[in-house]
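Removed: one protein chain of the complex. Kept in place: all other protein chains.
Chain IDs A, B and C follow the sequence of writing; residue 1 opens each chain.
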Amino acid sequence: MGSAEQISQLAVDGLMVGALYAVIALGYTLVYGVLQLINFAHSEVFMLGAFGGLFACRALVPGDGATPAGLAAAGLVLVGLVAGAAAGGAAAYTLERCAYRPLRRRGAPRLAYLISAIGASLFAFNLAGKEFGRQSVPVPDLFANRTVVTVLGAEISTQSLVIAATALLMLLAVDHLVADTRLGLSIRAVAQDAECAGLMGVDVQRVIVVTFVLGGLLAGAGGFLYAMTFNASYTMGFVPGIKAFTAAVLGGIGNVRGAVLGGLLLGLVESFGGYLFDASYKNVIAFTVLVGVLLVRPSGLLGTRLGRPA
Amino acid sequence: MTATPRPLRTRPARTVALRPMAALVAGFALVGAALTACGGDSDDGGKKEYLIGFQGPLSGDSQQLGINAYNGVLTAVEQLNGDKSLPFTLRIVASDDQGLPEQGPTAAQKLIDNPKLMAVVGPVFSGPTKSSEPLYSQAGLLSVSPSATNPALTDLGFTSFYRVIAPDTVQGAAAAEFLAKVVKAKRVYSLDDRSEYGTGLSGAIERGLEQADVPFTHDGINPTKDYTSQATKIMADGADAVYYSGYYPEYALLTKALRGKGYDGAILSGDGSNDDQFIRQAGTANAEGALITCPCSDANTDPSAAAFVAEYKKVNSGLKPGTYSGEAYDATNAIASVLRKLGTDANRESVRTAFGSVDMPGVTKRIKFERNGDVQGSTVYVYQVKDGQRTVLGPVSSLIKP
Amino acid sequence: MSGRLRSLRTAGLLAALAAVMTGPTGDADHPLAGIRGSLAFPRVLFFAAAALVLWAALLGRDRLRAQARTLRGTALGRLAGPAGAGAGNGNGNGNGAGAATRPGATWLSGRRGAVLGHAALLAVALAVPPVLPTAAQQALVSEIGIYALLALGLNVVVGYAGLLDLGYIAFFAIGAYTTAYLTSADAMPWHAPWQLNPFFVLPIALLVAAVAGVVLGGPTLRLRGDYLAIVTLGFGEIVQLLANNADGVTGGPRGVFGLPPLSVELPGVRYSWGLDPLPYYYLLIALIVLVMVVFGRWERSRTGRAWTAIRQDEVAAEATGVATMRMKLLAFAVGASVSGFAGVVVATKQFFNPQSFGLQASLLVLTIVIFGGMGSRLGVVLGALVLQGTAFLLRDTVPPADRFIYFGAVVVLMMIFRPEGLLPPRAHRPRGSGPSRDRSVESVESVDSDGAAGTSRGVADQASPGVVS
Partner (left out) sequence: MSGATVPRPLPAPISRTIPQPRPSVADPILDVRDVTLRFGGLTSLDGVSLRQGRGSVLAVIGPNGAGKTSLFNCLTGAYRPQQGSARFWPTAPATSANPAGASALEGVGEGGVELVGRSPHRVARVGIARTFQNIRLFPEMSAVENVQVGVEVRARAGALRGLVPTRAVRREEREILERSHLLLDFVGLRHRVRWPAGSLAYGEQRRLEIARALGTSPSLLLLDEPAAGATASERRDLVALIRAIVDQGVSVLLIEHDIRLVAAVARSIVVLNFGRVIATGSPEQIRSDPAVVEAYLGDSDGRADDRAGDRTAGQAGDRADGREGRR
């Protein structure tokens, strides 16, 4: 293998993982934009989405061990995505309803939200471990995974293509939704000044719920995509969650396009960093990026809040 | 003197009223938990009862290995209790250490506190063994591990520690030999998971490879999910065999990543990966052809262990023995053989002193100990995934000859 | 009417949740088996009954509250009401110390009562353990005592200064590894040229951990609360990873084994802590009492007030001349040093490896602090006793791996229903005072808008979670 091939291979791998980080990061960024609150439990939404999609696929994949092909494969991927998104959305709704809303109603201080979210996270992933077992679970093979194209020596598999294409579609959809729709307008209004938006007739409570659910839908679908490569397990949320959060901060938290940029960049940094240094330090790399960005440029690369032109 | 201060709220009724719920729910949870506990044990005739302890992970991420071992102990105990010629009955007391070193002392102490308890099968993992053995040695309570393979454990001066499994040095040497002579690897990529077990095994393998003059690259990676850049690194290294010293969840992901990139060299791992979960988690197609070394025979395919397998299935409602089940069964039987000799007036001290001279056939190997508590001699077997099934290729020694 | 139905729904949901939490376990092949099993007969009957009891309790309580409210409403009426009179009364003497006794107080309240109460608790703590089985003693040391000490330290950071530190256990690791470095020549590859008695290591580990706290806190304490939480979490992970990967220094995953036990060697007095848990227990009690006394003194001093001020409104504290950065660093360093302190005890008592210092341990300590009562010394010690003690007693009925389901639920429920914890700190307990903080009412039902000082809610935003009780 020549070194140019390795470089493009690492870039492709990094971009694929980065796209997943971006999808999860959107959830952090949207919620942050609206509530100025880091949703610590978002990683568990991601995990539950992965299980949701996985179980749906398992129920549908024929048990004879044959790998589906063609339309059946595409349909199964879609089912997985939808089920994952649904599970994620439901989890996010429940989270908002049970761990956040009572606090908001009381006007609790920020620290309370953080702690409540940490508690919810502990609860959710350990309960998932109890109900779904503590072993890693693979997503059944939904299509034959083989190399489709070779770009500059990098082999791109069906799976990478599926993941990248889906992630891209979701990112575009969210960007459109936030930038161009009425719902997006109210989200941006609440992000900029919740009180004022409330006075102007925006149903703030509803916008918050919708934002949570939107983040949950994305994270759930992202969880399913993630599980296709890396299997699902009850502890799977934590590390990608932290990394997605890093991506959100890197791009500028509260900024939708920033989250995408941050995710892709972080994926690349990690992929190359893991190759050049020690793969054990991949998490250290991510944390170092996080700390560095927070200390040097807390507003991130693009640095604007949700609702202001990027 | 005054009303207690209480914030006024817009919805006082709800918020205030829900207040006691935290306590109530906690109460329900506790009662419910108690409900799940089953009733007491019934006494069995007039025979003397000895207790046998079990220490291992019965919950947590690695619970499967602990459960395998526990079921092995259970099988032996059920079988022995069915034997009318024994002057005593046996009962198991299990203590869960979750496989974590910091849980070890408490788990061990629970067993030590029970005066009727004569010996312990366990601890299952090396970490808790290190933290628990000082207590067992102090209490003079015999503990026989079915699976703690860290080489150093028998050199730490524990006076009541034995194990019925060969340390990783034995497996490492055999694996290196297998790589050099059967796989005929020109270059080996030795990767460990930086755990106590993994580093011990990879170290032993690398010493063996040095002796066999096979060049190798050493690398370590903490358990993670994303092995893609590691796979790129391995392929860039040009090694035609990869040996992963670690456990099956990571071995599965590594195999998946390597095969996904079209790696066509040999992929191997050790006893920590010797579980059907590996095939499941890697996907049948990816796992095909993967090799696993283990200082354990597969009772399921070993004709001499057929009786054990049948008994195991009977006791454990149809489950097949897993990794370490046979070893735990042997450890229990070895303890029982000492008790049988001592009759009804055994005590901890007599059991411990008599155990060093045990010499009996077991289902996994002959059970006979070195002075330091290591089991004598051991065979390392090689397994391969064929058609989605783990199958035994045979002992390393016999694979080398042809 | 709808209120009642809502209570019933809440009660039912909580009971169902409890049923699932305590119910059977599922696995990946039968993902719904656990839930289905939890909601099957006869369990479901029990929990349905529990829900009804809960509902009845709620309704009864509702009614009492409503009555109390009407009474209070009339009492508060126009003027400051009885409360104001009482308060003025209580401070007629003006110059009394912080804990001036209130009129009408019985001999059990006030300063003297507190001292007596503490003394009684201490007597129980000293007298009971010897009669317990050794396993319980073992748990008292390594699961309760150590965590009580850790919780006392974290309490300074979270409870006093209002900073969320999720990498707290890293300082525990630093204390433990410092002990290994200084006391043994062969437990760890890297060791000091001379070996010290572990007792001398106590102050050294305390200092090392405090310095580590300052080094970490220096750059990060400028960050806002939730960022700080994430950065400290990252720090904790990094310390664990480094301990695991730097096998040439720390021994890596093999851990540290065989440190010399604590021992006293004075002329005439020779004592060595061995494997028996009881001596460690008494040592821990001594340390806990020491730490509680020191922190109690701090709590009532200028330092404690500065911390509270920072927690409640950092901008105002800074403008009032409180060196907020320095005080936050102090809180961080103090918390870290207690953690390092505990590290010494653990290191000399038992084997440890990097696994022992994971995120879960940090979260466990946090859970204890939340449960016990942020800012309350006795509260967090009792929190450790109750939480960890229950976990120990139920270890054979509830799988230990399920513990964190309960801990997570405890944290969320506490934050919702009783943010001030099991035993709230003095400041939050009822005290002869007037109507409560009507300002908090203003922010009810509105969105928390991040210290937007332009709005009237700047104050509430910065305040501690213990604020609203």
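Here is the rule we use: a contact is a pair of C-beta atoms (placed from the backbone, for glycine too) under 8 Å apart; a residue touches a chain by one contact, two chains touch by 3 or more.
Just so you know, these numbers come straight off a predicted model, no measurement behind them.
Novice: Looking beyond the chains shown, say which of C:L223, C:V256 or C:L283 touches the absent one.
Specialist: Residue touching the absent chain, from the options given: C:L223.
Novice: Among C:A19, C:A187, C:L330 or C:I416, exactly one should touch the missing chain; which is it?
Specialist: That would be C:L330, which touches the missing chain.
Novice: Kindly state which of the options C:A306, C:V346 or C:M414 is in contact with the chain not pictured.
Specialist: Looking across C:A306, C:V346 or C:M414, the contact with the absent chain belongs to C:A306.
Novice: Would you indicate which residue among C:A125, C:V322, C:L366 or C:L387 is in contact with the undisplayed chain?
Specialist: C:V322
Novice: For review purposes, identify every residue of chain C that touches the missing chain, sorted by number.
Specialist: On the chain C side, contact with the omitted chain comes from 80, 84, 87-88, 90-91, 94-95, 97, 221-224, 294, 297-298, 301-303, 305-306, 308-309, 312-325, 330, 427-428, 431-440, 450-456, 458-464, 466-467.
Keep this in mind: only the chains that are shown with their structure count from here on.
Novice: Measuring between mean CA coordinates, which chain is farthest from chain C?
Specialist: Most remote chain from chain C, centroid-wise, comes out as B.
Novice: More C-beta contacts across A-B or across A-C?
Specialist: Counting C-beta pairs in contact for A-B and A-C gives the edge to A-C.
Novice: Suppose each chain is reduced to the average of its Cα coordinates; what separation in Å results between chain A and chain B?
Specialist: Those two chain centres are 36 Å apart.
Novice: Need the CA-centroid distance for the pair chain A / chain C, whole Å please.
Specialist: Computed from C-alpha means, the inter-chain centre distance equals 31 Å.
Novice: Give the residues of chain B touching no fewer than two other chains, as numbers and ranges.
Specialist: Correct list: 9, 11, 60, 63, 194, 220, 222.
Novice: Which chain C residues touch at least two other chains?
Specialist: Residue numbers touching two or more other chains: 21, 241, 245, 401-402, 409-410, 414, 416, 440, 444-445, 468.
Novice: In their complex, what parts of chain A are in touch with chain B?
Specialist: Counting only chain A, the residues touching chain B are 1, 6, 9-10, 13-14, 17, 65, 102, 105-106, 134-138, 141, 145, 147, 155, 157, 159, 229-231, 233, 235-236, 239-240, 270-272, 274-275, 278-280, 282-283.
Novice: Of all residues in chain C, which touch chain B in the complex?
Specialist: 3, 6-7, 10-11, 14-15, 17-19, 21-24, 43, 46-47, 50, 53-54, 57-58, 61-62, 65-66, 68-69, 72, 75, 82-83, 86-87, 89, 102-104, 133-135, 137-139, 142-143, 241, 244-245, 247, 252-255, 257-258, 274-275, 277, 350-353, 355-356, 390, 392, 394-402, 406, 409-410, 413-414, 416-418, 430-438, 440-441, 444-445, 468-469
Novice: What does chain B use to touch chain C in their complex?
Specialist: 1-14, 16-22, 24-26, 28-37, 58-60, 63, 96, 98, 100-106, 109-110, 112-113, 127, 130-131, 134-135, 138, 152, 156, 194-196, 198-199, 220, 222
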